[in-house]
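Here the complex is missing a single protein chain, while all its other protein chains stay put.
Chain lettering (A, B and C) follows the sequence in which the chains are written, and residue indices restart at 1 in each chain.
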Amino acid sequence: MEDRLAIIHDMESSVRSYVRSFPAVFTKAKGCRIWDEEGAEYLDFFSGAGALNYGHNDDNMKKKLVEYIKDDGITHSLDMASTAKVAFLETLRDVILKPRHMDYKVMFPGPTGTNTVESALKLARKMTGRTEIVSFTNGFHGMTVGALSVTGNSMKRRGAGIPLNHTVTMPYDDFMEEDTHDSLHYFERFLQDNGSGVAVPAAVILETVQGEGGINAARMSWIKRLEEICREWGILMIIDDVQAGVGRTGTFFSFEPAGISPDIICLSKSIGGYGMPLAVTLIKPELDDWIPGEHNGTFRGNNPAFITAVESLKYWADPDFEASIQRKAAVVEDFLNEMIAKYPDMKGRRKGRGLMQGIASDVEGFSEKVAEHAFEHKLIMETAGGSDEVFKLFPPINISDEDLREGLTRIEKSIQDTLKSHVSS
Amino acid sequence: MEDRLAIIHDMESSVRSYVRSFPAVFTKAKGCRIWDEEGAEYLDFFSGAGALNYGHNDDNMKKKLVEYIKDDGITHSLDMASTAKVAFLETLRDVILKPRHMDYKVMFPGPTGTNTVESALKLARKMTGRTEIVSFTNGFHGMTVGALSVTGNSMKRRGAGIPLNHTVTMPYDDFMEEDTHDSLHYFERFLQDNGSGVAVPAAVILETVQGEGGINAARMSWIKRLEEICREWGILMIIDDVQAGVGRTGTFFSFEPAGISPDIICLSKSIGGYGMPLAVTLIKPELDDWIPGEHNGTFRGNNPAFITAVESLKYWADPDFEASIQRKAAVVEDFLNEMIAKYPDMKGRRKGRGLMQGIASDVEGFSEKVAEHAFEHKLIMETAGGSDEVFKLFPPINISDEDLREGLTRIEKSIQDTLKSHVSS
Amino acid sequence: MEDRLAIIHDMESSVRSYVRSFPAVFTKAKGCRIWDEEGAEYLDFFSGAGALNYGHNDDNMKKKLVEYIKDDGITHSLDMASTAKVAFLETLRDVILKPRHMDYKVMFPGPTGTNTVESALKLARKMTGRTEIVSFTNGFHGMTVGALSVTGNSMKRRGAGIPLNHTVTMPYDDFMEEDTHDSLHYFERFLQDNGSGVAVPAAVILETVQGEGGINAARMSWIKRLEEICREWGILMIIDDVQAGVGRTGTFFSFEPAGISPDIICLSKSIGGYGMPLAVTLIKPELDDWIPGEHNGTFRGNNPAFITAVESLKYWADPDFEASIQRKAAVVEDFLNEMIAKYPDMKGRRKGRGLMQGIASDVEGFSEKVAEHAFEHKLIMETAGGSDEVFKLFPPINISDEDLREGLTRIEKSIQDTLKSHVSS
Partner (left out) sequence: MEDRLAIIHDMESSVRSYVRSFPAVFTKAKGCRIWDEEGAEYLDFFSGAGALNYGHNDDNMKKKLVEYIKDDGITHSLDMASTAKVAFLETLRDVILKPRHMDYKVMFPGPTGTNTVESALKLARKMTGRTEIVSFTNGFHGMTVGALSVTGNSMKRRGAGIPLNHTVTMPYDDFMEEDTHDSLHYFERFLQDNGSGVAVPAAVILETVQGEGGINAARMSWIKRLEEICREWGILMIIDDVQAGVGRTGTFFSFEPAGISPDIICLSKSIGGYGMPLAVTLIKPELDDWIPGEHNGTFRGNNPAFITAVESLKYWADPDFEASIQRKAAVVEDFLNEMIAKYPDMKGRRKGRGLMQGIASDVEGFSEKVAEHAFEHKLIMETAGGSDEVFKLFPPINISDEDLREGLTRIEKSIQDTLKSHVSS
């Protein structure tokens, strides 16, 4: 073990992070399970930070992928047309967009979350002729300079090495704790008063649930009101659904319960289904006024990922699929509420919605410790929030009830371990 | 055919570009050959703009890839350690770095060229505490805001929708046509004179051969002198080898003949070997002072791409591999020189080096026409340069002599066709 | 008349503004009176927007100024030492700073308000090594790019022609109408949450009463609390007292009643006493770490203005001077309250404090109309606020009771005229 990790330590840049929390060399995986080279088996309640919503190496997708590769299907084709791309577009249209009465053009930016965000910001600025973008406190949208400029985290922002401009941060729902008048009123006042120093922006960019920022879930009424403000002022609404989308919250798009109609939607992570890089920017047709090649990239059509994406989207053709996620989400919710009540020393608050939930502990360092103990119990789980104050549960959305229960059991043990070692000390 | 392309036309964003030049739905590929759904076979002298240096679907890589997937090898693991990553690091070290006496830390940014560039710029700014980056005229480094700020193309820059700052453009080798004193003297004067308005930059970022910018190849003496200037002034030297690297110019790294030792090296495109997204940033150990997670991304370790990358790097263990590329490069060079001499109406100048060559025609629209006729002759070839004035030959670096000859024959036919229709008219 | 104004119309740039509201060619002035070339006499309740706090052409100052010029005293000397400068420094120290137990270094930037603000922002950034400045909604600090970047007015900001960056606008006291928790809590939340997207700034810049922004007066408790926040976070506090300072609010510095100790104080307008250009930046000694010449300018020591400034500061040696201003301020306050009560159709709210008060009317266009009628009644008065919704009373601070009464009478007439023509129509 040591030897195998040593090469990582010797050769990989100090920027590496998760390998520090999960010091093992992983080798195989299936569903919610992952094995290291020593043969140890782990439950994965991390799911690639939302890139593995269907679990690891789904059998259907795997079968199609292997066939495709064996048949010498096109692997790389820039943005030329391919059989795989055509199939993806058709399936996206027929299974996802049409049933939801959504009409969008599909853009393939580079295959990462930050790239779909960069494409969305560019297009919003181009179509409005304005420069400013409004983002929200504790938003996270990516690490390239454009996406970083709408990201809240101060450590990551400093990493840019240059000032990050052309953006204004507004308070997310619930940012002002004693929120007697809601935080959108601030935004409105800044828009209304032409001495506010804040120009009407090109767009707002919003995560309906903030994954990295602490599993903060905005209320549907807040999201709806934000859309109204955008309409009133001619501001484009960009939903960054990279982490919260593709079923993570119980519906395909995270914003569906709010009944809004975003101008631009950013998807990545689980849109490829199998954990291979893919990103998609959905654009209302009237806004799709790019010059050919105005935003491009080498890997903007990843054909193997199209193949697995097509299979993954078929889950959504099953009329019971959403209900099954929501049912499991309720299990998690009940469990977390129970934990908070049962272990008051944890000083916990439940965060998030769907299968994107967690507990924020007001005890310093508590949540990190829970995640550490979980790893000892062979469960992989991440923390979130500016001070890592939240431990977050990201099981696959198609996890079995048994596996889910097993994971929750291990998490309770980890809480108990932490309370013993941490709080009592 | 029409029907299948129609869905692209209906659903894909107007930003799509290559599908406009190559209107076919491609379905299979092998080596330098690619087939569309109608069964037509094409020679591919485009190679995914440098992402397919080893051709399509190389049999060795394919075999390993299929095995890996069938065995449920880890597909996605963020930056956790995996068997595939360890193998990649070992192979990169043993086959590429050690034999070249190179000592670098390996960073995995997001799996695209623009992402490795963004990581390089961030690190250079952080390690020097300076903000400015010097780039060169007609440089191309990517489409996210940080990379775009060091890209020269005016259409692409305008696409940002915001001013692109913290960069200064200096003239590339040969930018000043009647170059009696070389263009680096300008750069030096700006550094020397403390009233020049140009601060000492954090870094320069250079492509030794500019792919998108017109297949401009800097002289080795120019590159070497640039390195000397950087050393004298404490400026970091970043080589963007995304397109020119991984063998494209005849050596693994494009800068090897110059004998320089860059501080940071950006690789992507063909580093994964098989056309799957992967990017690597190589960093001198003394500069690798990232905070864990200071630059991250969901797809920063693409395990299937590690598997194929390992196989692809084995090509370089063959002591004759470089010579074979260089021999084919000489064939291309001779061919292009012959074409220029034989068809003076083309007003051609040979550009580039290695298997990254082309002809710049001073006849307006000529090169685009050659590429169009080539497509009729079932050869796929791209244009480059600010006015698409260059047609560029990017065959796989392991192409057979027969296929290379066949491709060149089709290109000569395309030149002849163009001269008939274009110049004589 | 027409003829004389015609040359202005023909030759002066369209940027001219007050001459449009007050279409007369003025020729002489004394105290609160000003005469045009036709011999018409006006009461001046505008006082050069705060540059003539001691009225026009004060006899004492005038006498000294004429003597100085006749004696060939130095007029211009860049920042060399001069008899006049030494006298100014001594008087400022002995009459203003010492009695208030204030210890500051004195910087002479260019002789305008915008220049003292630019010097303050530079120094704050230099001394903290940070780039961001927090300004407040409806703040006004000047028209050069640095000062404009902390100014709220959207028309003026757009005038920059470039994005204005490195600043964040926070809500001024009372910006949120139904202010149940005060607006500084909003600022604090952004500081506390390291995912807020707002970095700890170098400084805040504050007008205790916003002159251009609508005669908004912050509460002393709010100002005091802002200072506490600044101390807690190591943020420098810059008070822009260009308009509210030099006695305009009833004390020499506008912030005296709050009991704060700003790090940097910006003075201009009335600091020269006689209406000649002069500006001063007061800097806490421990922050005065400029390199010689790091901020300079041709007119940074205006000797004739030093001469009149010395005389003007002597007003403050009179122990009753402040009380006399405050007594007149009370007269104005009573008058405005009376007007609001007496003329409910005006929908007025009293704004401001000291001799920097006005009425905001909720009737659109009302305040501008009052100012127009006032001009017919031979009283010069300005409007303020983002929609010119406030008419503002800026009489000299040494105005006689009779003149003050006369002015108020004319203002009441103007209100009545406006109500007749505007509201009833």
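In the analysis below, a contact is a pair of C-beta atoms (placed from the backbone, for glycine too) under 8 Å apart; a residue touches a chain by one contact, two chains touch by 3 or more.
Predicted model, so just to flag it, every value in this text is computed and none were measured.
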{"item": "Candidates C:Glu41, C:Glu228, C:Asp289 or C:Glu376 - the one touching the absent chain", "value": "C:Asp289"}
{"item": "Residue among B:Ala87, B:Val198 or B:Val363 touching the omitted chain", "value": "B:Val198"}
{"item": "Options B:Arg20, B:Arg33 or B:His185, residue touching the unrepresented chain", "value": "B:His185"}
{"item": "In chain A, positions touching the absent partner", "value": "162-163"}
{"item": "Missing-chain contacts mapped onto chain C", "value": "4-5, 7-8, 11-20, 22-30, 34, 37, 48-52, 56-57, 62, 65-66, 69-83, 85-86, 89-90, 92-93, 105-108, 110-115, 118-119, 121-122, 124-126, 131, 142-147, 149, 155-156, 159-162, 165-166, 202, 242, 268-269, 274-277, 281, 283, 288-299, 302, 304"}
{"item": "Residues of chain B (touch criterion as defined above) contacting the omitted chain", "value": "131-132, 135, 137-139, 150-155, 157-158, 163, 165-169, 171, 175-176, 178, 180-181, 185-186, 189-190, 193-199, 213-214, 385-387"}
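We adopt the following convention: only the chains that are shown with their structure count from here on.
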{"item": "Innermost chain, taking as reference the mean of every protein Cα atom displayed", "value": "A"}
{"item": "Euclidean distance of C-alpha centroids - chain A vs chain B, Å", "value": "31"}
{"item": "Geometric centre distance via CA averages, chain C-chain B, whole Å", "value": "58"}
{"item": "Multi-chain contact sites of chain C, meaning residues that touch two or more partners", "value": "163"}
